[in-house]
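Structure, as structure tokens:
Take a look at chain A:
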Amino acid sequence: MNPTTVRLTNIHKSFGRQEVLRGIDLEARDGDVISIIGSSGSGKSTLLRCIPFLEIPDQGEVTVGDETIVLTGAGHRFSRAERQKIRRLRGQIGFVFQSFNLWPHMTALQNVMEVPLHVQGRPRAECREEAEAMLAKVGLADKRDAWPAHLSGGQQQRVAIARALASRPRALLFDEPTSALDPELVGEVLRVIRALAEEGRTMLIVTHEMAFAREVSSHAIYLHEGRIEEAGPPQQVFLDPVSERCRRFVRGQAGPVD
Partner candidate 1 sequence: MGEAFTLLGFGPEGWGHALLTAGLTTLAVSACAFACGLVLGTLCAWAKIAGPAALRRAADIYGVVLRGIPDLLVIYLFYFGGRQIVTAIANQFGHTGPVEISGFVAGSLAIGLISGAAQAEVLRGAFHAIPSGTLEAARVTGMRRWTMFRRIIAPQALRTALPGLGNQWQSVIKESALVSVTGLVETLRAVSVAANSTELPFLFFLAGGAIYLAITTVSGLVFRIAEWRAMRGQPAMRVGG
Partner candidate 2 sequence: MDLAFIAAVFPKLLAGLPLTLSLAVLSLSGGAILALLLSGLRASSWLGAQFANFYVYIFRGTPLLIQIFLIYYGLAQFPALRHSLLWPLLREPYVCAVLALMLNDAAYTSEILRGGLRAVSSGAIEAAKVAGMSRPTMLRRIVLPLAFRQALPAYGAEVTSMVKATSLASVVTLMEVTGLARAEVSQSYRAIEVFLCAAVIYLVLVTLITRLVHWLEDRLSTHRSPALDRSPA
């Protein structure tokens, strides 16, 4: 069995009095592609954002690679050592946002080079070469000197994927990567993600693209009101779920099965 890359244990998270995550356990082993589905408000994005501590879980345990952080209760104050640990943990993740979040004052290439060069401190020539390779991989070699504002949404998202790859992460996290895109631009981004899945990268994908998720993932999780309602291989979750609620959800979302 492959080693564990990301593990979440008993994650709880509340916003005010609203409990968004109610005890989530999840494990991604090396090479797994896990898609996380659920209606809006089910907590799926919050769950993904808890992994790099963009949201801080109230309780539970987060492991990425060799870094484990244990949360003991809401309003946890991190020590200096823990903050450094979180930064090292983040260094092992590539995160792709729904709204791209490219740095607007840097060109495509500069966006991709930024983290290897200024956070990881790798040699400039190496960073540059690798960044160019990453841009080529997402099909944007010719846009290296373009500013984000001059790129289409699909192109921006592909640059963001290249940026996430450039830090040589152990796992890639996608937070609804195509939800902010015009329909005709969704395909180009999904193609890139699919290629990454085929390379055997470890990925967690929060998405509404049911057909795509069924196709690329090795596991699927259906979240409902902050709990995992259904989990298993994609054939089970998408085509023959145990949970009646999950069945209704995938029927409603999937549209015509191709």
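Going forward, a contact is a pair of C-beta atoms (placed from the backbone, for glycine too) under 8 Å apart; a residue touches a chain by one contact, two chains touch by 3 or more; residues count from 1.
Keep in mind how these were chosen: all candidates are chains of the complex that A comes from, given by their letters.
Computed from a predicted structure; not experimentally measured.
Visitor: Determine, using the touch definition above, which of 1 or 2 touches chain A in the complex.
Guide: Contact with chain A is made by candidate 2.
Visitor: Candidate 2 touches which residues of chain A in the complex?
Guide: Interface residues on chain A, with respect to candidate 2: 52, 54, 87-91, 93, 95, 97, 99-107, 114-115, 118-119, 145-150, 160, 163, 167.
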